[in-house]
Structures are given as structure tokens and as C-alpha cells.
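Of the protein chains in this complex, one is absent; all others appear in place.
When the chains are written out, they are named A and B in that same order, and each has its own residue count from 1.
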Amino acid sequence: MKRRAVLAALSAAAAAGVLGSLVFLAIAWQTEIPAMAPPKLADFDAATIHRGAALVAIGDCVVCHTAERGPAFAGGRALETPFGTLYATNITPDQRTGIGNWSAAAFRRAMRDGVSRDGEHLYPALPYEHFTRVTDADLDAIYAFLMTRGPVLQKTPENRLIPPLGFRPLLAGWKLLFLHEDPVLPVTGQSDEWNRGRYLVEGFGHCGGCHTPRNIAGGEERGKPFAGGIAEGWDAPPLNAANRTAHPWTVDAVYRYLRTGMDAEHGIANGPMGPVAHGLSGAPDDDVRSIAVYVASLLERDGPKAGSLPPVDREVEATREHPEGAALFAGACATCHGPGAPMMAQGRPSLSFVSALQADHPRNAVQAVVNGLPAAQAGRTALMPPFGDSLTSSQIGQITAYLRSRYSERQPWTALEDSVEEALNAKEQP
Amino acid sequence: MTANTATQLSRRTFLSGSALVVAFSLSSRAFGQLAGGGEGSAGPAVVAPHLPGSLKSSPMLDSWIRIDADGKVTVFTGKVELGQGIRTALIQVAAEELDVPPTAIHLITADTVLTPDEGLTAGSHSMQDSGSAIRNAAANVRMLLVREAARTWNVEPAGIDTDGMGNLTGPEGRTLGYGPAASSLSLHVEAAADAPLRDPARYRTMGASLRRVDIPGKLTGEPAYLQDMRLPGMLHARMLRGPSFGTRFQSSDIAAISALPGVVKVVRQGNFLAVVAEREWTAITALRKFQDAPFVRTASPLPSGDVAATLKGLPSRDIGILDTRNATAPAASTVNARYSRPWLNHGSIGPSCAMAHFQDGAITVWTHSQGTFDVRRVVAELVGLPPEKVHAIHVEGSGCYGQNGADDVAADAALIAWDMPGRPIRLQWTREEEFGWEPLGPGMLTELEASLDTDKRIVTWKHEVWSNPHNNRPVGAGGVIAGGEVAKPFPVPEGKPIPMPEGDGSRNSNPLYDLPNMQVTYHFLKDMPLRVSALRSLGAHLNVFSIECMFDELARAGGVDPLELRLAHMKDERAREVMTTMAGRFGWQSRARGDGVRGCGMGFARYKNLGAYCAVAMEVEIDRETGRVRVRRAVAAVDSGQAVNPDGIRNQIEGGIIQSLSWTSREEMTFSPDRRTSFDWSAYPILRFEDMPDTIEVHVLDRPGLPFLGTAEAAQGPTAAAFANAVADATGLRLRDMPLSPERIKAALGAI
């Protein structure tokens, strides 16, 4: 149903383009940019490469362009979309399978116009709609960084898309509708930090890629920047005043969250946000702080700005409302999250501060219960076991309802059952 | 009568089956001596220095071996199974020298009533101490059996043989079973030093990879561990303690906890607090209720600087380890380097557990401590009973790798049982408690300086090591946590260094290499800012790491192959052979050379310069973007003397390589001033399956008839060095501070 609508929209867009617009042809027809000999380390200066490294950490290229357990930037990671499966490409400077023979101009065109060196249109899984806002100098720095990585010979698997989307010129129609060139100009009256943060967030950081809702054809909705979206089955919460958390977000809280993946008053970055925070842990400190300044300004809401709230704990009421959930919680969750749990003495967030339990939609709370927080492959981080294999959907529903009731003062969730089914189904099909 | 003969008499009484309860006094035993394990526990006195292994302290044959009239053989050892396979290896040793099938042997491990006291099971000493004792005792017994048959048949002993099935065979087809022969023989005689050992060429059992006797039960859920013990009327206990050593919870409502349904008692002795319940889950719920309170720090704050700053800030007693002067060519190039290791956790998968039962004025404690006899001493002092009223029995626990919480939990359980006569108490420490309270492996620091002359010969060698004592094994009540909590606390004994050649922080600081002008100094730091004690290999982990990294640093400075530089300075033939065997199997000459991504490195040591020889090489591949290191392959060669069970040796070395890789590349205890912050597996990650090397190969050198050399800790140092050397080869970067974590490697690599 949804899929058919998407197809229709895309085809219509394409058809409109084909019939009515020379502009479309101009976009659809792209020439090949000649291959060149791969640049050498000496072709770049160190400062440029370092700047590129910092940007790449912020843009988190490595997350999408690395297959699970595969070499970094060598592509091959599958991205499930409503239109089929896309595979991230190899962006190491390998000449045959990567971008080794791309010139800086070819790279810039790919990043801005979504056109590969050989003239093929790229799918907007590459968020070129954000990269249009990145300066030439920064794109060149990113290019310098990528071209000085070790080349990895690794062929990208063929995309598996529903017809006719495998026909790439159609993408020109998509671009016509959704690709806009609007550089991020400094806002006077705002601090340099804020402006820097905005540039990074709107540009290479492409936060809107997840946090802005998408329309039926997969484009970001222009009128609703940062109004919240969905990514890989997780809620990307709104980055505006609608963001409901127990504590207001402060610059420090956003900074801690982005830098360490955890803030004691908001919880832990999970789902697709986990790798983003991991990437930012290696980004330059002042850039992360700038991002925090800008994001905190978006999140600003009325009411008290800071100060620790006492945790909400409606244990008695919640137990009365959800006795089964209470028993399940006592055996499955309390050993880490209950009062007196050693984890709590170690500064891990109280459940009443965890944003997922305050949110309008139960999606993230359910996801956390079903999938847990995976044992990270490296590094020191929170670790929560998944319950999707051990508890039934109704039990997961009961636990989650109990958590909402015990640790928040908000309305019970209505979409709970659907969310549980959705998360369990997604888990079944790896 | 000396205490020692009392022990022997008591044993005979027991062995003859006429008395079950045996009382003997230890009051005159020499406490505080270095004993088996060489790790500073109280040990038995040496009474027969001319005998091998633990026969030195327990020379009578019936301390070790008993043969029933029906030919059943029971062998006693004071050492214990820790997962190292010692049970199987000792059975093999006894079976070989007695010349019976291994299945005929029943082995009893450390039990203060039944077995000899062999001190700790530690320091890779079990084969040296107990293996040698049992081997020679068995040879003695076989000799006596042969003589007995000779007497019976009235023939020369030379004409008598054994058939491997527990029979003596003589001329004209005569045979006599061991049972009948033994029944007219007393084994309560002192071992002779020169009983003939079996000819290695005729070995039937030793040298074969016998399957481990304890594995089948562990695979099928048979009761195999102390944790699996259930005694009638048993109660479940949990300790009520703060989040980590040196903390205490404030203002928990003890009355409310006592009143919880199913709670039998809250035991309180001074600051010692434990909850005892009919059901385990009740005890856990009570513990959580107790912990729902703020805690206070009762000891001085934990250090906030890095390892180097912390250790260098402590008063040091400087101990000279080596000081040699030789005339050499002048130095042409000199390398200075500082290496460090953080505090590490033992990380046993099963947290510590103990069972205790106080009845009729005597306490029985079941413990998985490495020092069963020490547990008796500790408990006796803690509750004020004479040692003979304390019976400590070893039951296997989870692998322990040094002094984890096992001794503390045994004392805890005994103190609870002491307060609740008649009911067996099962006390299980929690995972968080094990992280928070166990003694850690000490953080350490070394500084090395070495130089080469123009001929690439090493001409000076200086090694300084800073370390806390590693041997804080409890030998009295002051050494366990409970001893500091009771109403009249016992003073914590001052840490002491273990003298060389075993050493503790100084272990393996004396290079086995043939080097001129060696100056090695141990800066012994008795004040311990964190609770520490023995962790597998003690100081050898960092000392070998430092020496073997320095060899590679010198090799690089001098443009020599790292293996060549080592061989050029090694005279010990067995060491050379271990290195060349490893190099041959690894393909060292044709190895991939460091290219920014791949690289190879090696490390070598003879553990304590007394134990097994071990060389490790590995090939690594680095993901420069994440800093993650994948070990493509690791190859080790090991010489453990006579290999009793080659597969057992391989298993130990494989395990040592993996554990050392985890320590070296990932692990670090973290703490804030008020508590340890590594409290679970999320805050103290260790390597998991996806971090494992692609392959590990271990080659065991065949050394028929040579003395056993301890193996269990031999791989720790060489592995650590091989890893760092391979990373250096791959990247050109020398990382000297453990852990060589992905984050550190990525940071060191930078973007270019």
C-alpha cells in the first residue's frame, strides 16, 4: 500500500519531468568525469587532512559505508528502504571498486548533486540534500581525508530495488522535487559557536536525515525541519520544543549525550543514534560543543532551564495498574534498574529520566526492551540484554506499560501493541 | 613429638580407617614461610630438603599414596583444580610411575584433614611441587612393591616387572596384584631420593593427551563446582557491603530488612553485615533493599592520577635485582622507554562462593581458594577457634587466575555460620561485589634504557620497576575483608616483596638474555592505594612486556631483525630452540612486513627464569579508522620439560594467549575518588568471540624425562609483547601504556 503510493509519486514526478521540463533533462543527463590517477599523500597538506578527519567523524561516514565486521569505508552495508535494499558504496581510494580515480571535482559533484563520477545518479540514501550546504573547502578536506585512507578492494553488491526504481535516471525527478541548494549563511546576532553548530548540523552532520520527517517519496519535509522522524524502526525525536524529556536539555546535557553516548538526566544513545555518538566521541571537542549549543537552542522550551528533578517513582500505582508488568520488572529489570541496584550507584540514568519513557510514542522504549543495548565491539559502554527472544509480545507490552506508568507522569501509550509487534517482526527478519 | 610427625601419625590413623576425625596441631608450624606457589602464603616447613617437590615438606609415602587390599589406589595432593587440568595431569603422573591405568586412580585434592599441605596452588608450581612429589612417591611405592614381590617369591628384584595393569610379574609367569602385595607392606616410610623412575621410552600414560577427567561432568550439568553444592538445611546468604572496598552504606534500615518475609537473620559483627534467608531470591531482594541508600567512603580516596603519577608518588624501598659490570664497546645508540600497566580485575566468570557449617564446636568450610590450608588459618583466627577445629575442603569454583574474592568469601561464610550454628550457609558474592571488592592485579610501571654498539650488540641494560606487593595472600584474619570489619578488627599485614628468583613485582625483571652491564632495580611500594594481590603471572606481565618491547625498539634502532637480535643474546639452548621452533612454524623469515595495516611481532620469556619457556609470534591487521586490531594468527612454542599431557599444555597456552590479549588490548579498572567504577562487564569489557584471533597454534616441545616446568602463566608476558610489537611493526607506532586499546591506537594513528 505504502510502497505503491511511493512508486506512484516517484513515477509521477519522473513523468512530469520527462514531459514537461528541459530542466529535468539537464539534470538527468550527466556526463562522466574522466578518471584520474589516484592522488598521493603528498598532494594534500596535513591540516586539510585533519580537518577532513574531523568532518568525517561528525558526518559519521563510517557508519553507513562500512559493512558489519568489514573494513572501514569499504562499503557493503545494506540499507533497507521502503524501495528495496541499497548497498553503501566503497569510498576508499581503491581504483577498481572505490573512488580511487575520482577527482576532487567528481567528488564534489557526487556530494552535492548526487551523481557518481561515471555520470550515474546516486540514491538519496547519500544525504546530498544536506551536503549542498557544505563549503567547497570542507568538501575538499573530506576528499583529502578519504583519498589518504588505505585502499580496500571490495566490490559493492548490486542494489535490490523494486522496479522501476532500479532505473537511475528516475532519480533526476526526485532531485528536481527535493534537492535544493541553500547554503547555510551565518545568522547575525547568534554566537560564532551557534553558527558553527548550525553549519555542522544542517550540513555535513545531516542530523535532519533522521530527525526531520520524510514524505512519501522519502524526501525530508521542508516545512517541518527537526520535527522528528523514524530511522531503522527507531524514533528520532524532534529536535525542537516538542521534545518531551524529564529534564530540559541544556547545552551541557546535549554535549555529554553526544560526546559519551550517555547523559544521566536523559539516558543512553541507542539504536542508530548509538553509532552517531560513538563517532562524535572522536570528533574535535569544540565542534561537538558547537553542535550542542545549536541543538540545545532548537530544543529550548518554556519552563525551568536546568536543575535536577527528583526522579518520578509511582511504584504503588503502577503495580496496581499493571501487576503482571510489576512482577516481570522485579525479575527481569530491577537487578539493574530497581532502587538499590548497584548500577544506579554508578551514575547510570534513573528510568524516570530516560527520554524514551517520556516520549509521545512507545517505539524507542519498546525497541530498547526488545533489542537491548548490544555489547559494543570496543570500548566501555552500557550493555543491556535483549528481551525479544525471552519474553512474549504481551509480556513486553506489560513491562513497557508498567515502565511508563511507574516512571512517568504522562498518559499511557496507545500504540503499544503495534510497536511491540513491529519491533518483534523486524527482529525476526535479519 | 613434633607437629609434623603428629600429622603423619594422624594420617596413618585415618588411612587405616580406624578414625574419621583427626586432630592435629599446627601451633608449632612455621608460619609465613614461602611455600608452594612461591607467592608468600604460610606454608609447610621443609623437613627433607634433599627430596623433590613437596616431598620436602611431606616426605612420608602414605601422605601421598594409599593402596587398598583390593588394589584400589588413592592419591593425595595438596594442590587443587582451577581449570588448569591438574587433576588429570597428576593422575597421569601417578599412573605412570606406579604403572597402573589412570582409571585405577582416585585422586583427592586439598583437604586440611586428608591431604598434605602444599601451600598455594599458584605460580605455575603444581607440576613442580606436587607432580614431582607424586612422581617420586609413586616410584618409591612401585619400588617397595617390587621388593615385596621379590621377598614373596624369593627372587632378585631385578627379575620383577609390572604390567601396567596393577600387577607385578616375575619369573615363570608368576604374578601378584598390587593389593595383596601392599597389604603386607607399610607405606608409612620416608621417601628415598633415588627410587628408580620409569624409562621414558616405556611410558604408557605420561606424554599422552589423556582426556580430562573433569570435563564430561561439566558438559552435562553434573555437580562440578562449589556453587553446585547443596547441603540439607542449607541457607542462602548475601553480604551487605558498599559498592566497593573502602565504602559502607549509610543508614540502611536493618530492622526492616530483618523483618522481610523469608529472611532468617541479619548477621552483624561490628561492621560485618550479612543477610541470611531460606531462599536465594529472598536474600537478593533483601540485599537490593539494603543497597538503596547513600554510601560513604571509609578509607582514603582512591588515586586520581595515571599509573605513573600514582606509583611514583608512593614511598619506595629500592631493591637491587641485578648489577653487573662488564667491559664493552661504547654505546652507539640508546633507547629510553617507559611502559605501564593499569590495575586489572581477575574477572572470574563465576563470582566467589563458599559454604560453611558450624556444628559441635567445629567449622567446616568448603572453599575454592587457591590456599585451602590458608583458609583454615584465616578462619581459625577470625572466629577464635584452634585450627584443628576448622576443616577446610577445596571444591572447584570458576577459574580464578590469582587471588580473587575466594579467600574473602570463605571467611565471610565461616563468620556467618559461626553466628548460626547448625545450618550450613551458602554465601554467593554478586558480580558487582567481585568487581568492587576483590584484590586487583596491581598497576605497574617500568623504565628501561638500553644501548647498542656499532656491531648491534647490546652493551648496557637498565630496568627499573615500580610496583605494589603482589603477594597479599591472607595467612591470618587481617588479610581478609571480614577481618577488618569485625568489632575488634585484625590489623592488615604489611605487604612484603617476594624475593627473587620467584619475585613478585620484580618477577622476570632479570632478563634471561646474556647481556652485559645489567642494572635492574625493584622500587617496592608497600603502601597500596587500591586493594591488590596476585594476578596470574604477577609482575612478569609488565616486565616481560617491557623487556621484549625494548628488544624490538633496539632492533628497530639498529636495523636488525628482532629474532636475530634475541638469538644473538641468548645462550640458553632450550630458549633458543623454543624461539626457532616458533619462528619456523610461524614462517618468521617470510612474514608479512609492516605496511601500515599488517605487521608481525614476537615475544619470548622463560617464566620466572625457572618455569616453562614460551615464545609467541602473531600477525595483526589494523583497521586504521577504528583502531581495532585483528589478530590474524598467533603461533606459540613451549617447552615445559617432560610434557605430562601435551593437550593440557596447549589448552593452558591458548587460554593464556587469549587472556593476555584481553588484558593488554582492552582492560583497565576505572575508579573515581570514592569508589571503583568498573562494576560489571559493561564498565570492564573483556574480549568476546568477535575479538578472537583467526587462529592460534601451540607447539609443545618434546622433552622426555626432563623435570616438569610450570606452564600455566608462561604465555602472559610473551603474548603482551608480541601484540605490542606487531602493532608497532604494522603502524610504526610504539605504544607503551596498556591497554593498547582501539581508542588509543586510533588516537595515536591520527588522521595521517
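Note that in this section a residue touches a chain if its C-beta (ideal position, glycine included) is under 8 Å from a C-beta of that chain, and two chains touch if they have at least 3 such contacts.
The working rule: contacts and distances are computed from a predicted model.
Hidden chain, UniProt protein name from the list "Monovalent cation/H+ antiporter subunit A", "(2Fe-2S)-binding protein", "Carbohydrate ABC transporter permease" or "FMN reductase": "(2Fe-2S)-binding protein".
Interface note for the absent chain: among B:V93, B:M206, B:I657 or B:L740, the touching residue is B:I657. Interface note for the absent chain: among B:I425, B:I696, B:L709 or B:L740, the touching residue is B:I696. Among the residues A:Q30, A:T212, A:S290 or A:T335, only A:T335 touches the chain that is left out of the figure. When the whole complex is considered, the residue among B:P223, B:G313, B:P386 or B:G732 that touches the unshown chain is B:P223.
Contact with the omitted chain, checked across B:R212, B:R341, B:R507 or B:R628, is made by B:R212.
Although one chain is not displayed, its contacts with chain A can still be listed: residues 69, 324, 327-328, 330-336, 372, 375, 383-385, 387, 389-392, 395. Interface residues of chain B with the unshown chain, by the touch rule above, are 82-85, 209, 211-212, 214-225, 227-228, 230, 236, 279-282, 284, 346-351, 396-401, 428, 430-431, 647, 651-652, 654-659, 662, 680-682, 686, 688-690, 692-693, 695-696.
What we mean here is this: only the chains that are shown with their structure count from here on.
In the complex of the two chains, the chain B residues touching chain A come out as 243, 284, 287-293, 295, 430, 432, 436, 596-597, 623-628, 666, 670, 675, 677, 679-685, 688, 690-691, 741-743, 746, 750-752.
Interface of chain A with chain B (complex): residues 41, 46, 49-50, 52-53, 62, 69, 71-73, 145, 148-150, 282, 334-335, 338-343, 345-346, 375-383.
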